[in-house]
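Missing here: one protein chain of the complex. Every other protein chain is in place.
Labels run A, B and C following the written order; every chain starts at residue 1.
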Amino acid sequence: MSCRVPGSGPYRAIARGGPQDEYGPEGTRVVHVGSLPVGGPEPVVIAGPCAVESREQTVEIAHAVRAAGADMLRGGAFKPRTSPHDFQGLGREGLEILAEAREQTGLPIVTEVLDVRDVALVAEYADMLQIGARNMQHFPLLTEAGRTGLPILLKRHWAATLDEWLGAAEYIAVEGNLDIVLCERGIRSFTQGTYNRSTLDVNIVPAVKRLTFLPVLVDPSHATGDDELVPSAALAGCAAGAHGLIIEVIAEDTDPTTPLCDGYQSIRPSVLERIIDDVRPGGASWHALRPSGSGG
Amino acid sequence: MSCRVPGSGPYRAIARGGPQDEYGPEGTRVVHVGSLPVGGPEPVVIAGPCAVESREQTVEIAHAVRAAGADMLRGGAFKPRTSPHDFQGLGREGLEILAEAREQTGLPIVTEVLDVRDVALVAEYADMLQIGARNMQHFPLLTEAGRTGLPILLKRHWAATLDEWLGAAEYIAVEGNLDIVLCERGIRSFTQGTYNRSTLDVNIVPAVKRLTFLPVLVDPSHATGDDELVPSAALAGCAAGAHGLIIEVIAEDTDPTTPLCDGYQSIRPSVLERIIDDVRPGGASWHALRPSGSGG
Amino acid sequence: MSCRVPGSGPYRAIARGGPQDEYGPEGTRVVHVGSLPVGGPEPVVIAGPCAVESREQTVEIAHAVRAAGADMLRGGAFKPRTSPHDFQGLGREGLEILAEAREQTGLPIVTEVLDVRDVALVAEYADMLQIGARNMQHFPLLTEAGRTGLPILLKRHWAATLDEWLGAAEYIAVEGNLDIVLCERGIRSFTQGTYNRSTLDVNIVPAVKRLTFLPVLVDPSHATGDDELVPSAALAGCAAGAHGLIIEVIAEDTDPTTPLCDGYQSIRPSVLERIIDDVRPGGASWHALRPSGSGG
Partner (left out) sequence: MSCRVPGSGPYRAIARGGPQDEYGPEGTRVVHVGSLPVGGPEPVVIAGPCAVESREQTVEIAHAVRAAGADMLRGGAFKPRTSPHDFQGLGREGLEILAEAREQTGLPIVTEVLDVRDVALVAEYADMLQIGARNMQHFPLLTEAGRTGLPILLKRHWAATLDEWLGAAEYIAVEGNLDIVLCERGIRSFTQGTYNRSTLDVNIVPAVKRLTFLPVLVDPSHATGDDELVPSAALAGCAAGAHGLIIEVIAEDTDPTTPLCDGYQSIRPSVLERIIDDVRPGGASWHALRPSGSGG
């Protein structure tokens, strides 16, 4: 079981009741990415392509997700890939494309860094650094990312316990950086490879909130691996109490086999718009998007 | 992968596009339990004690869950227990208590049967038969339950694939009984025993709906094993598209160590009422119950 | 964690140090099936077809496995199958075929029972009753099987904890029947469906022996789901301390697609013979069969 002793536990810097907890028994630290608050009463939605593949593709999607109501742009310039023979990202050129997309749309950008030697470079461009699931326990990277002072999006590894995840966040926090946003992206279970690629672990959302004041997002794209399941996972994540979503999007008319990564789990801007309407308090009822209508 | 060939697959009797599909590409068969429709536009809520332990306890909870807005009463008269030295249920006496609770409250009752030799007995009392997770592939029981013609609540085993679950439903369906309601109750993952007892698999809800026209519920009590996590799991299940919930409840002032089973995962009637208000279209906003408020 | 209090735990009847432990701190109860000791110093090998499909098929395999050195014959007359549209076994006819195979070969027979109403019938024919993985927590069946007084082969469910498995054995033991042989047949992990169908859990073998004096076998056929992996799993199981093996076999010249179940995980008699030579103390060195020779 997780240690809950404030002030001395393995993740004391981020613990509820710990020395840095100014947020009350159920409060959340609001992490600002530029002027965007993450962890406030309104769920945030981060959206964009899996990878930055070209200027045209990225800028087009950036405009589309802004039009759909997204708050921030995502997109990978450095991509961790299972095989070295797969597309590894555009690197610095990808960062420049993201910066241009930000300039055109006004959306802050979050992008992944996976090499300690690239932290300074990525920090020049990004509004928020993403630590990907594979690097959740890449401890030197956590330390260097923490030292930039930028807000950090820390994904949970697909086989990480709650203690391991919060321990990873603690590596960032002990550098004096509490601007950490956690992100559940699905766990690996026996269901892998049948109807989904991962199992969205909705239970960890309230479990995280019991132990830390950091905000937590859900990534329904990786937590399903199937664009048809993304809307229900997005709503379920918010219903479980997540402070927002990060979602992969492809352009409305792109063939899902075209993107160099994750085409099949990316949704269209029109679907994104329905999800955003649905999870926003002032928007349409969440019942409207319930996947597959009931009744005959 | 699941077989999707209508008319010839391993669960052809319940398959979308199969010979018995009168429900359209996204429609759901409405299963009537007494006069209560399951699978219609409004989510149903089944609630009650884990086990029927006494007349007083059961009747009290029955009144409380009706007052909270529940549609049906649950409670175990025959209990499958890990050890033979644990409480095994009151048997026939438990069924009679359930019948009295129904008479007093008007709520239809669902209760588990786990021995083929008890099917006729349980069918005398119950409005709906429950096949528990451990018995999901107890094939003779599926057959005998199907033959009663009563509606069947078929729980998913905690390690069942989608194909295994739908194959189990098919055993009931081939007896000419399509009044089957599926129920996801959490899967066993590496997270077991830390912050929860099971992982609620929200992704299987839309995955089920792609393949069959049967309605599907979520059991947030077993899918968490922790009363603090039940509300978020209940909302997440409905947000994922479930047609309703089945929830374990203890009386408002009962010590959680008192019940002979599952005290720690049972919620109070007052919590049940908030959940029901939340998942009902005409009720309070689902945002209201988001576990742990955001903002400082 | 497992309860280790002798005399009062959830599986007190089979616990080391419990009231029925006559076997010493590391001793094993020897269960006799006919004249065959299971749990003695020499590993036993049970082999035979997945299902009894015909007299000719079963008798041929029975002779082949005896020639290969097997001690007992396995074969299913009642088959639990995922879909009701799959072959369900020959029933009583299958039992008669098994009896004839026993008469011709002298091998005792173990066969599965899955309906409480069939226990008396199967007990007329079988030397040992098998409770399959799906029925590990079919408690009425455990009770009825225990009451026959016959030795019971109790398979572990693919998602059962150690406590659940020993709790199931306790249901048999409380009927006064300690002639229980446990059998690990692989657990369901995230690896399912890639290089194997199940993960052989070798660690549970010594873990079982710490808690109970009952003997334990390993089933490398279901624990791999791939005939190429069966030999290494068989040796690993014995190396981990199992008291023997249960293995599915097809005839030397049968096409693996021909059998009505499990053709692809069944090995040939010639492979069985090499495994048996290898695991027997007086046989060839176990190094000889190490799958895929080392060195260039």
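Just so we're on the same page, a residue touches a chain if its C-beta (ideal position, glycine included) is under 8 Å from a C-beta of that chain, and two chains touch if they have at least 3 such contacts.
Computed from a predicted model, the values in this text were never measured in an experiment.
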item	value
Option touching the unshown chain, where C:88, C:161 or C:254 are the choices	C:161
Hidden partner chain, touching residue among C:144, C:201 or C:219	C:201
Of A:16, A:102 or A:138, the residue in touch with the unshown chain	A:138
Sole residue of C:182, C:229, C:246 or C:276 that reaches the chain not shown, by the stated touch rule	C:229
Missing-chain contacts mapped onto subunit A	10-12, 80-86, 114-117, 134-135, 137-140, 157-159, 163-164, 167, 170-171, 174, 188
Missing-chain contacts mapped onto subunit B	188-190, 192-194
Residue ranges of subunit C at the interface with the undisplayed chain	1-2, 22-24, 26-30, 39-41, 159, 161-163, 187, 189-191, 194-196, 199-207, 209-210, 215, 223-224, 228-229, 232-233, 235-241, 243, 281, 285-287, 290-296
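Methods note: only the chains that are shown with their structure count from here on.
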item	value
Magnitude of the superposing rotation for subunit A and subunit C (Cα, nearest 5°)	180
Averaged-CA centre spacing for the pair subunit B and subunit A, given as whole angstrom	33
Distance between the centres, which are taken as Cα means, of subunit C and subunit A, whole angstrom	47
Subunit A, residues touching no fewer than two other chains	189-190, 194
